[in-house]
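Heads up, one of the protein chains got dropped from this complex, but the rest are sitting where they should.
The letters A, B and C name the chains in turn, as written, and every chain counts its residues from 1.
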Amino acid sequence: MKIEEHQNNNPSKPAQRKASDFKIRSNRLSEFAVQRDYDRCIKCEVCIKQCSFDVHYRDEEDDLIKHRPENCVGCHRCAVMCPTAAISITPNPAQYRAHGSWSGEHVKDINRQAETGGVVLTGSGNDKAAPVYWDRMLINASQVTNPSIDPLREPMELRTYIGAKPASVKVKDGKLASEMPPQIKIQMPILFSAISYGAISYNVQKAIAEAAEELGTLYNTGEGGLHPDFYKYKDNTIVQVASGRFGVHPDYLNAARMVEIKIGQGAKPGIGGHLAGEKVSESVSITRMIPMGTDAISPAPQHDIYSIEDLRMLIFALKEATNYRVPVSVKIAAVHNAAAIASGIVRAGADVVAIDGFRGGTGAAPKAIRDNVGLPIEFALAAVDQRLRDEGIRNQVTLISGGGIRCAADIVKAIALGADAVYIGTAALIAVGCTLCQKCYSGKCNWGIATQNPYLAKRVNSEIAKNRLVNLVQGWSHEIKEMLGGMGINSIESLKGSRSQLRGVGLTSEELDILGIRPAGM
Amino acid sequence: MWRIRAIPEVCIGCGLCRVWCKVEHSDSKNIHKAFKPNAPETISCVELEESGCESFAMQCRQCDEPLCAYGCITGAMTKDPDTGLVTVDKKKCVGCWTCILMCPNGVIKRDERNGRSAIKCDLCKDRGFPSCVEHCPNDALVIEESPMNPLAAHSAPLSGSSRGDENILFSEEVDDDE
Amino acid sequence: MSIATSIEIDAAGLYYKELNAQIRDAVSEGALKVVLKNVTGQRYIGTNLYGTVDRDTLRKLEIEIHGTPGNDLGMFLDGPTITVHGNVMDGSGNTMNHGRIVAHGRAGDITGFSARGGEMFIKGNAGYRVGIHMKEYGDMRPVMTIGGATQDFLGEYMAGGVVIILGLTLKPGEAHYCNHVGTGMHGGMIFLRGNIEPHQIGTGVGMPELTDKDAELLTNYIAEYGRLFDTDVSEIKLEDFTKLAPLSVRPYKQVYAY
Partner (left out) sequence: MNKFDYLIIGNSTAAVGAIEAIRAAGDNGSIGVVAHETEHTYSRPLITYFMAGKVAEENVYYRPGNFYERMGVECMFGRQMKSVDVEGRSVLLEDGERIGYGLLMIAAGGSPIAPPIPGMDRPGVFFMNTMDDARKAKGWLQHNKRAVVIGGGLTGLKTAEALANLGQEVIVVELAPRVLAAAMDEACSELVRQVLVSKGIEILTEVQVTRIDGCDDSNDVCFATLSTGEVISCDTVFMAIGVRPRIELVKDSGIEIGRGILVDRHMRTNIPNVYASGDIAEAFDPLFGGQRVLPILPNAYIGGRVAGMNMTGKEASYNVGMSVNSVNFFGFPFMSAGFATQEEGDGFKVFKKLDGTNYRKIVTRESKLVGMLISGDVERAGLMTGMMRAGVSVEGMEQDLLDGKLGLICLPKDVLEERIHSSGRNWQ
């Protein structure tokens, strides 16, 4: 059915048109300054073609390339593509008057809202300088007493099994006699986290899927459904079931190695999501199984889950639908009582619990939520792991943590804190080209990542992107092996939950307690 | 032999191929000097084709049956039997532009900088590797390397004696080699 | 090996997992009709049939339930017809793709949640959030016909599909008691027979006139309801229906500051 827009015309009110009806009156200062070295500029117009925000233009009269800095989002595409490095993008030196309490960002956001009356949107992860606890934990290494291992010459095991582990197993004639819950073997404890087609372009999702295939790990479709072309990567696919239930049907569920129920997302705990209708292209519509051009609304809760009991119902519905063949994961945002919730999830029968910290990425989130709601993943992970151990149910789940994993050391620390594996999302997108300009929600991503505009989406060559992703994960895997070797450990299994390998620096005793680690020097 | 091929699916229409082609075919081979306001005009042998969201770069395909060379009235345009490269001898070219009229891809240009001569993609043979391919930011230009088709030689020496049986050009019955 | 195309299973004392496994086995072995006796709250009936037989065969399969099935009856259903001689609980037809659920009784909450296709017929009343986030896609359009009335949040977030509320359980002149009807609705339509006040309807929902196509659709489904439940529907007049449809496919367009 086609829905027509109904106009409410009030004939009694005479029409008055003010200047503000035609134009948004902006009191905003440009966020960025564009500097063009005219000695270097060759007027090739590459910058003009590369900028979807219409910053650069040719002034025919002066025969010069000029710019509109007020449009610049700081994505640096022009600067990178300029063949003569003639462009530099810097923070605008003209700033609002410095103020200890009212930052320029506050002033800008207030103006934005005063103009539009809307919720301030943003993309990618929390950019505030909240403490990153990874940076305050240091990893141990062996010296003399326990020899370190050289991973270049000696076997080093990063293989990880995703799935619930029974409390005990029976072995008969040297073989496993117990029936095991479904397990997925991955080659390294790194998975690509949920990023939906719709939020990102086809080519990026394809690159991620292919990278997962090549690396022997898994990627997650997010809640955007599975494009028909991507069924061929099913051995490496995690499909998500979220509140929007987009593209969820028996084929989809049975195409996957794992099904994940998405309760929450680190960047926007407690709220749903709206994929704007203009991003619902034909291909996205096929994938999400909704009409083109309509908003794809993911409600805040899943309306069949109002309790842990309801969650159990959905978990087992999915197990029934997949005939108990695949593990079922439940992903939650790291929130204050994450430990108790995780305990409930395990008791509800989930095989995997994924916890997403507050620095996790998003394609679109209200800024107020992204920057102020949730918990650092380090605390949530430590608390969840501890709680599950205390309750004696830690073995019943695989714990995956995500949300701001930036490097191999973060992964080593996460595993030492109790994770079985990590989800990487933003890091993967950076490998593909993302420069964290945070304009994902605009659909105009100049790097071709967070867009459905075919002109922009072509900018990601999935072959190049796949290779970069593979390189990144392989590089990290090497580093993890080096660190393990340094600790004298030859298997990632042995590091799991081994918090004695970590020491805190500059942390309060409460923080150390929560993390379950000792201060450096002790 | 080498050929450059466009991959329209990932061509982003940035035009850097054109920029670097101009640089390579300038006197200075320096990007700043080549584009200086008073520098001699620079010519790109790459044609960036764009229509809406679609784009690709096209340069000489070094045809096995080069109509440009067949139409050349002076013998300046030839296909090298060893490298497969279709080249123009600037000393011989008189600028009649028959090659421009013959090339179905429209990738031969007029070069009137020092006397009239046709100019076309030379695979940057002085440079060793085509600059447009090297500078394409998205691998939308690739080098295809294929064995030289003996029949494709425009003017082959007597020694080449491999006698293939395939039909060639002009023939309705022809199956393309791909 | 041959198997009767109709098979009867006594569900008494069976855990849902065992019951569903038995149904799956029966269908795998060629049963085209499965009759379940003494069903007492077993969940997910019809959910696990993916991959048993080909899609066309699945579409011919009939499951007849005597007793009261548990939650999520026919969740992810993709083909079969389920007839329940009794009430159904919460989440019937949850994320259903194709098929038919006929309940000779009442239905619980979130009936037809997120359904993308198929048909549901509920003889009596239904609970809260009925038809929530129903969708449609291509030629798939779920249609839910409810003989009685429903609780609040009927058709919340509806993105497609059709909900028909016949209001047969209301006393003459009695108004519908559901509030917040169609909150966040951005697709699909609701046909509601009987009185409803504007304050009961969510913002962004309009009341356009019935089109000829609507009338045809209603007539067909009312007739089918009458046939399935052996009910006289001659009293049901098209002019007693209110049609509810969203004013925009982008209800939250204005919420954000760019």
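Just so it is clear, a contact is a pair of C-beta atoms (placed from the backbone, for glycine too) under 8 Å apart; a residue touches a chain by one contact, two chains touch by 3 or more.
This structure is a prediction, so every number in the text was calculated from the model and none was measured.
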Shown chains touched by the chain that is not drawn here: B
Hidden-chain contact residue, picked from the options B:S26, B:T42, B:S55 or B:T87: B:S55
Hidden partner chain, residues of subunit B it touches: 3, 5-6, 8, 47, 49-51, 54-56, 58, 61-68, 70-71, 73-75, 81, 91-92, 94-106, 108-110, 112, 116, 146, 149-158, 160-174, 176-178
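Heads up, the rule we're going with is that only the chains that are shown with their structure count from here on.
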Topology of the chain contact graph, where touching chains are joined (line, ring, star, complete, other): line
Computed distance of Cα centres, subunit C from subunit A, in Å: 36
Subunit C residues within the subunit A interface of the complex: 17, 20, 24, 43-44, 47-48, 50-51, 71-72, 75-76, 78, 90-91, 94-95, 97, 110, 113-114, 116, 129, 132-133, 135-138, 140, 156-157, 159-160, 184, 186-189, 206, 208, 245-258
Parts of subunit B lying in touch with subunit A, wherever the complex brings them together: 9-16, 18-20, 31-32, 34-35, 52-53, 135, 137-140
Subunit A residues within the subunit B interface of the complex: 40, 42-46, 49-50, 81, 83-84, 448, 453-455, 458-459, 461, 463-464
